[in-house]
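One protein chain omitted, others in place.
So, subunit A:
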Amino acid sequence: MKQQNEERIFDIRDIRVTFDTPDGAVEAVRGVDMHVNAGETVAVVGESGSGKSQIMMASMGLLASNGSVSGSVSYRGQELIGLPRAKLNKIRGAKVTMIFQEPMTSLDPLYTIERQICEPIRVHGGLSAGAARKRALELLKLVHIPDPERRMKSYPHEMSGGQRQRVMIAMALANDPDLLIADEPTTALDVTIQAEILGLLAELQKKLGMAILFITHDLGIVEAFADRVYVMQKGLVVETGETADIFERPQEDYTRMLLAAEPEGHKPPVGNDQPILLDAKDVCVTFVVKGGFLSGPGYEVKAVQNVGLTLRAGQTIGIVGESGSGKSTLGRALLQLLPSEGRVVYQGTSIQGFDRAAMRPFRRNLQMVFQDPYGSLSPRMTVGEIITEGLLVHEPQLSARERDKRAIQALEEVGLDPSMRNRFPHEFSGGQRQRIAIARAVILKPTVIVLDEPTSALDRSVQKQIITLLRRIQESHNLSFIFISHDLSVVKALSDYAIVMRSGQVVEEGLTSDVFDNPQSDYTKDLMEAAFNLREVLHRQAAARA
């Protein structure tokens, strides 16, 4: 990808972004220099809150109304900060374009794809409706949207996330930009789709020669994709250099920490002599979309089809799959949180089809931790109340003092300061909240915890801490985990047995080491490649095009 001449097209000098909040001014970006040369691919990498996106928003005049920016951003010598909107509008969307993280919401749900691609073409290029339509069709072909003629008439909700991101890319390319700013464009996508989108960007860059400024938290993407990197932390650039240099010889502690933040370790398999805790056979979950007098005939969605698993004491079964594979649905069906068919046996008792009341005595043994640490804790209860709530049901004989003692123990166990138990969830960070959620499960002394994407909303470095925590409590309590995740590296590090799901069915299963190191099915192979060997995948895609 090294074809750039040294012509600087985008130059950011001492940019500072401040947000005026009810708690006072918050400096999100504290004096950053950054530049992009023509045709180059530059990555800005950092964890959430590092200010990496806000630099781009400020440069393009897209800051929220309480944000203000100082410093200088110039595009080919034209200063963008403070530029009147009419002039800025000549540059953004034409010469400098953006794609965003959320392909689901970045397109207007009320208009067709055609209309949305044509708008910037007509505004900037002054083309007639017919000519703009022709150009839009060309662009959809360029980004490899299947059946582009028909897709022109589609609305965003009729397309998948990957396709919507392709549409965004088509919009970005419409006016032959010099620079494409991509703000976490693949974060919301599955790994195989991510590889496709990155491959497409690389292909288009080669074909059209624009520079790409790529904002991401994912070092795997940076390594596979970028020529040069800026590492950001807390509003500052801590290190910058050629990608290879940064990855091989990181100078700063923070960079080293980021590079080391990939989950590591593995879990040895448990012996077949360990008692079976949870045994599931032929689990099926069917969602019936009801028909009726006013809505026409109903239909069924088979979310989980004939899936079985056997969980032994101390074991961690990892369930991996992309969105819509049915992995979370399976987790909920196992705990009888939604109606299912099949057979689920917990320690010799068939709990299949148990209703709420019948499940209650089992609930303390079968706990669950959810993905969203923001939504799954009641904002109106203190942390102490949240984690001891289960005790009120399962150990009602405890006095308030004893419950408080248990809360202190549980918080210490998950590495939180027990003196914070009278605070409310919003006062904690995402990682801390996930610790609270784990404490809430552990306090009941369960035997099985179903963890549904517990690390997906967290930064890599925080993920690593949570993984260490889960390992520790698993050992100290001989817990069994069912670990549901789309993140293969986390599953690889934590589980000893892995199940790969796709479209509600098991594609492959076996010991984690076997599934990850020697995958048998094509789908698993693709998944592993896209997750662990992105660079290779992109090279292969490029070679296939050449």
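Just so it is clear, contacts are C-beta pairs under 8 Å (C-beta built on N, C-alpha and C of every residue); 3 or more make two chains touch, one makes a residue touch a chain; residues count from 1.
Operating definition for what follows: contacts and distances are computed from a predicted model.
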item: Per UniProt record, name of the chain withheld from view ["Quinol oxidase subunit 3", "tRNA 5-methylaminomethyl-2-thiouridine synthase TusC", "Oligopeptide ABC transporter permease OppB" or "Phosphate-specific transport system accessory protein PhoU"]; value: "Oligopeptide ABC transporter permease OppB"
item: Residue of A:Leu62, A:Ala129, A:Ala244 or A:Val288 in touch with the missing chain, whole complex considered; value: A:Leu62
item: Contact residue for the chain not shown (choose from A:Gly46, A:Gly67, A:Pro120 or A:Pro250); value: A:Pro120
item: Touch with the omitted chain, as defined above, among A:Ile9, A:Leu107, A:Ala407 or A:Ile499; value: A:Leu107
item: Identified contact with the non-displayed chain, of A:Met171, A:Ile436 or A:Ile473; value: A:Met171
item: Footprint left on subunit A by the chain that the document does not show; value: 60-62, 64-65, 85, 88-94, 97-98, 100, 102, 105-112, 119-120, 123-124, 155, 157, 168, 171, 293-296
